[in-house]
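Notes to accompany the following structure.
Here the complex is missing one protein chain, while the rest keep their positions.
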Amino acid sequence: MKLKRVMSLLVTAVMICSLAACGSGKEAAPAEKEEAAAPAPAETPAQEEESGGEEVKTLTMLTFTEWYTDGWAALDKYINENADELGFKLDIQKIAGGSQGEEVVKARFATGDLPDIMQSYGAKWIDTQVNALDKMVDMESLPSESEYDPATMEEGGYRYNGKLYGMPIGTTSLLGVFYNKDVFEEAGVTEVPKDWQGFLDTCEKIKAAGKVPLYYSGKDAWTLQCFNHFGFNKEVFDSGLSYTEFWDEMNTNKRHYADCTQFKEAIERSKEMLDKGYVQETYLSDTYDMAQTALAKGEAAMYINPSNVLDEIANKYPEAMENIGGFALPLYEDSQNYTCLSLPGALGVTTSCKDVEAAKKAIDFISSAKAQQIYADGVAGVYLNKNVTCTLTPALQDLVDLMQNGKSIALWQGAGNNYGYGDFGAMVQDYYVGSKTVDDLLKTMDDETAKNAIAAGDANWNK
Amino acid sequence: MAKKVTGMAAEIFALICSLFMLVPFYMILINSFKSKEGAALVNLSLPDEWHIVENYTEMFREGGLGLAFRNSVLLTVPSVLVIIFVSSLAGFVLQRRVSKASKRLLMLILMGLFIPGQIIPTYFICYYMHVRTFLAAGLVLIASNLSMGVFLYTGYFKSIPRELDESAMLDGCNGLQLFFHIIFPLLKPITVTLFIITFMGIWNDFGTTIYFLNSSRNFTLTLTIYNFFGVHSSDWNLVFANVIAVSLPVIIVYFMAQKQIMSGMTSGAVKG
Partner (left out) sequence: MKRKSIYSYWMLLPCLAIFGIFFMLPAVMGVGFSFLNIRNVDFSTATFAGIGNYKNVLTDSGMNIAIKNSFIFAFVTTVLKVTLGLLLAVLLNNKLKTTNFMRTVFFLPAVLSSVAVGLIFTAMMHPTNGIINVALRAAGLPMLAQNWLTDPKLAIFSVAFVEVWKWTGFTMVILLAGLQSIPEHYYEAARIDGATGWQKFRYVTFPLIMPAFTNALVVNLIGGLKAFDVVQTVTGGGPGTATEVFGTLVYKSFGSGRYGEGCAASIILCVVILIVVLPVYRFLTGKEVEM
């Protein structure tokens, strides 16, 4: 009997010890932060919070791994090297993105297990997709805000309902058709197509020259959305409403995807490309990576994607960049073709932050021209800070020219719709392989929207 | 003689099959030696230029693998030991007892094989119990593997005769003594199997750890793959190098463990 008790004590002890060994990892970890700053340059010990008399605040920050670009890495390094002078340093936590990563972030918002500073899609996302705007701090105003265009600050939701919930971080992405100039030339295409007929003619010439006119990377289904976004622009223009008014109607069950005739036509045109043999046959097996190679090596003439793809190509095929140009997909008459732009994410302070002033100071520095320039030296692109300069690749420059001539409209994804419409990429695949019609597809989008609205308890959707 | 020949034929056939199994591994390995452009094609050809040292050093540096390895071990080893310990004991009691209550409890635990784990409520429970990081991830992973452990052990106990317990009892053993001195050593093959299964499962876990190990300094090796995917989504050479580095420890563990199965057999531990 006694032995039994001893044994069971032992059992418990073993359990507790082994668990404590797990638990102790938490305490032991900070001592090894040096190694953990990766993938940033790894030599910044973060544990000496108060070194050399001057108080250096360590602020925790959360971002998605995908957003931790070379630019961020450079800025992170700069901040940590100059922490004494700046008065703060960053401890950046990265979480793998995708829907699972977003789920984790949402769960952390729900429990309030948040870092001091949060990089997110912005206030609108936090408001409509996470229902947690109350966990973000209104920064009221920051000195560096003067370096940004007030209208853009509103449009991008950095200033949301009049409150400053975040400052832009990263580059603006522009949606365009990227084309290989050599392939165009070889096929005898002398000019970038300006309207739909011109686009079809271009494709025909390239096909005749034995190249793939338009590359689809359907294995990565998200890329299939790009073509159709251009159709949505027209939809908004033809409605005679402003962008905001249009989406107000969509978001209150007054207007539906199924009524969007221009959008529908764009989707049909994206299939017309397949039917006419303008897209490579293996498009469902081909990936985003393969598209970059095909475009850079001139196996394909055109590829439609947000301008981030240019960074990827530049990374792998730097010498190809001079040869790549960009234009807005000419679905319509010359004057009616617009590029879609998607503004960068935002950096905001959460209510879990103990020292809001320090965090605001940090964000102010990060948004300043000086810091943004460091970021921009790592990643060339379009920055909202007016004082940042960088050399753009020719393709991006082409799209920026369009934008500066007023030929751009905000991308609806995330900026327009309050409720998700489901996995558009998969729906389009179903349409392409013939298991769904366009009308089915649009109806599915409306159904998904309705389901999300009902789950949110939106009174405009009563069953 | 004829038997030997068929035996040889079977062995050779199996060897050929095993080579087919290795093709994907060859692809991962060979692509981890290539340049960025070469690896993006993901094919079987030998690299034009070999980038072994560059790729692996870059991957090790950027991935923070030293720390991640430590974290993986810290999470996996204690969790696996607890699973083996706790589920073998539970399986023993539940298989040996022939009462309604024990049958129901067994059913309840085995339900864990069917029931999907609900990570969000789990996360909330841990959060409000102030169970964090490694402890939380460990406990959750232990809990989600216990059903498997109990399932395998109860199956195995069926092949260990009850007479053994009874004779030990006559020698004056109590429950825990009986279990640790007599029964547990007999469980070696299934223990090793469970060890392999759970070690691998926890080492490769992503769905649970991503919730609890929430900063790069407590990332496990597996989480570094996802980290790599984010930052180096186009650097397949580094991603493949990372895959190799992450898988290697499990392969070594398996190799050593399965030798144990072999020795378990030769020692003829189970007497009928």
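Order of writing sets the labels: A and B. Residues in every chain begin at 1.
We adopt the following convention: contacts are C-beta pairs under 8 Å (C-beta built on N, C-alpha and C of every residue); 3 or more make two chains touch, one makes a residue touch a chain.
The model shown is predicted, which means the values in this text are computed figures rather than measured ones.
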Chains in view that touch the one left out, judged over the entire complex: A, B
Of A:Thr152, A:Thr252 or A:Thr287, the residue in touch with the unshown chain: A:Thr287
Selected from A:Gly218, A:Gly298, A:Gly325 or A:Gly381 as touching the chain missing from the view: A:Gly218
Among B:Val140, B:Ile210 or B:Leu238, the residue in touch with the chain that has been omitted: B:Val140
Residues belonging to chain A that touch the chain removed from view: 4, 8, 11-12, 15, 99, 103, 106-107, 109-110, 129-132, 218-219, 221, 281-282, 284-287, 420, 422-423, 426-427, 429-433, 435-436, 440, 444, 448, 451-452, 454-457
On chain B, residues whose C-beta touches the chain left out of the figure: 3, 7, 10-11, 14-15, 18, 21-25, 27-28, 41-44, 82, 85-87, 89-90, 92-94, 96-97, 105, 108-109, 112-122, 125-126, 139-140, 142-144, 146-148, 150-152, 155-156, 158-161, 165, 169, 174-176, 178-179, 189-190, 192-193, 196-197, 200, 204, 206, 222, 225-226, 229, 236, 239-240, 243, 246-247, 250-251, 254-255, 258-259, 261-262, 264-265, 268, 270-272
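Definition applied: only the chains that are shown with their structure count from here on.
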Chain B - residues contacting chain A, complex: 36-37, 40-41, 61-64, 66-67, 70-71, 74-75, 78-79, 81-82, 85-86, 89, 120, 123-124, 127-128, 132-135, 137-139, 174-177, 180, 207, 210-211, 214-219, 223, 226-227, 229-231, 233-234, 236
Complex contacts: residues of chain A adjacent to chain B: 1, 3-4, 7-8, 11, 14-15, 18-19, 21-23, 25-26, 29-30, 32-33, 35-39, 42, 60, 64-66, 68, 91-97, 100-101, 103-104, 107-108, 110-111, 113, 289-290, 292-293, 312, 315-317
